[in-house]
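Let's turn to chain A:
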Amino acid sequence: MVPALRMAGITKHFNGVPACLDVDLEVAPGEIHGLLGQNGAGKSTLMNILLGLVRPDRGEVALAGEPAVIRDPNAARALGVRMVHQHYSLIPTLSVWENVVLSSEGRVDRDRTIGQIEEVSERFGLEVSPRAMVGDLSVGEQQRVELVTCLIDRPRLLVLDEPTAVLTRQESRSLFTMLRGLVEQEDCSVILISHNLAEITAVSNRATVMRGGRVVSRVSPKETPVAELARHMIGRDLPGPAQADVAAAIGAGTAAEGEGSRQARPAAADEAPVLSIVGATATSDGTRALDSLDLEIRAGEIVGVAGVEGNGQQWLSALLAGSLSLQEGEVRVHGKRVAVGRPGSTRKAGVGVVPEDRKTSGCILDMSVADNLALAGLKSLSRAGVVSRRKLHSLAERLVDDFDIAVASVDQPMRSLSGGNQQKVVLAREMSAQPAVLVLAQPTRGLDVGAVADLHERMRQAAASGVAVLLISSDLNEIMQLSDRIAVIYRGRIQGELARAEADPERLGLLMGGVSA
Partner candidate 1 sequence: GSNDDEPKQKGFDGPDPFAVARGAAIGEPGTATSPEWAGEGQVPAKQPDQNGDGKVKIGVITSGDTNDGTYYQSTADAVAYAASKHDWEYTVQGLVALTQAVTAAENLCRQRVDLIVIGDAQLAQAVTAAKNPICKDTFFYLQGGYGSPEQDATFTQSYDVGLGYAYVAGVAMGAYMKANDIKKTGFLSGIAAPFNTTIGKVFKEGVKSQVPNADVVETYTGDQLDVGKAVEGFNAQVSQGIGAIYPYFGAPTVAVAKKAKEAGIPVLGSPKSFCDSKDASFIGEVVFAPGYYLAPMLDLYADGKLELGVTRNWRLGVDPVPAVHPCADAGDGKDPMSQAIEQAQADLNAGKIDVFAMAGAS
Partner candidate 2 sequence: MSTEVSETPVQEEPTPAPPGGGSRRGPDAAMAGLLASLRGSTRPAIEQVLAFLCFLSLGISVGLLLGWATGHDPGVILGDLFEGSIGDSISIGYLLTAAAPLLLVAVGAVICMRAGQFNIGQEGQVTLGAIGAGFVVFFVDGPGIVVIPLAFLAAAAAGGAWAFLAALLKFGRGVDIVVSSLLLVFLAEQLLTGLISGDGPLHDKGGGTLGAGTASQSPRVPEKAMLPTIDVLGVAVPFAFVLALVAAILVAWFLSSAHAGYRLRILGQNPTVAGTIGISASRLGSLAVAASGAFAGAAGAAILMGQSFQLNPGVASSIGWNGLLIALAARTNAGVSVLLALVFGAMVAGGGLLGGDGIPVDIVNVITAAIVVALLCPPVLLAAVRRRRLRRTVKVA
């Protein structure tokens, strides 16, 4: 039968760098089609081309057999193609209904639009408040708005770019049920982009796997073993020890008892904590950021902080990065009180932070790799207030080797590095300062499995060498994979702590939902 979508020979280069090469993609009517691939595989680019956001160098697109020329999202919309973007496309200062109006045809009519919104949201069980200001909504709510926006004019093809990255398991589940309902009742096809093989296996009928801008295989996930899918994605057999990590990273199996995961380190309770946060309470422009949060980490221990996005994780890392000041409570390192809130205060005390959004708060994109590696230790590199280029370079060279960061030269701008390598640079910088405490916030978000494996290995080494590691992540598998203890953060406080042994997804899920165990 005629495919709902057929993309043939799509090719796109960015400044000569290929993002998509001769990509063929076929989506049958009424199927959920998985699009797999590690970072930079070209998934988003391909979809942006479909939506007319990016012009391909070459290639054809046909919808339901009809050749289609799509110059911009409006054209796509007219043809019944809608997309929920990886980074949402809502205007924060406009109300929900205004956003809906913006991405649909017809004249502005508040009351009609609000009517439509309510109709759609109850048909698909996505509850949204049409008059709310989008800027005030949580990430999850915003995604619902995006969905409503797309569904309102009954699309023939719906694209979701990594929709679950920011959702709780529960939320993801309901999303998938909703999608199934969509394809069954509304005869609409769905393209689902994800790194997470478990999800793909769970929901999608067929899947296309991309690597380095090319299609490497078309599979029906239900029949294909996860490990094989992973191999397609990464293009090589996984390094031995990394096996489990990868499995974890890509959500295969319950990683909790995945072999190769290190034994829980018996944390001797008597031993004094390296980092201790006591009753930390802080508000940031009006809203409660942290609410009497207590946390302790001992040397050589990896403590995972699990939790649904937006429950104070970013404030916790901000606190430890020294950029959040407390109203009550205190932070102690090696028992010494740290004057948090003053720039660089925690770093002085020996806390290293690999922040969540590395692009914006981890490194300086317009400076060279060498500069970025040297940021922390500039003072030691300069004599009489003058920075010694020679020392700076030798340091950079050393770190690049130690952490095998893939760069042509240490002088090339940070911006030109791939996400994984940018992350490595940040990590290298933080570890090179020999911190007593190492904080990693969402360290593997958006990294490909290879990079994930490597990163996890280094975290273990750090811990082994006696660093107290704090891992803040919304990826449960990762948490369970690495941590000795798991603390669940909820509404800015620690809802409960589980030793690794007693931790299982369900109990964690309950804690994350605010239910005390």
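Here is the rule we go by: a residue touches a chain if its C-beta (ideal position, glycine included) is under 8 Å from a C-beta of that chain, and two chains touch if they have at least 3 such contacts; residues count from 1.
How were these picked? Simply put, all candidates are chains of the complex that A comes from, given by their letters.
This structure is a prediction, so every number in the text was calculated from the model and none was measured.
Among the candidates 1 or 2, the one that touches chain A within this complex is 2.
Taken in their complex, chain A has these residues touching candidate 2: 13-16, 57, 87, 284, 289, 314-315, 318, 321-325, 341-345, 347-348, 353, 355, 357, 359-367, 375-376, 378-379, 382, 385-387, 389, 413, 415-416.
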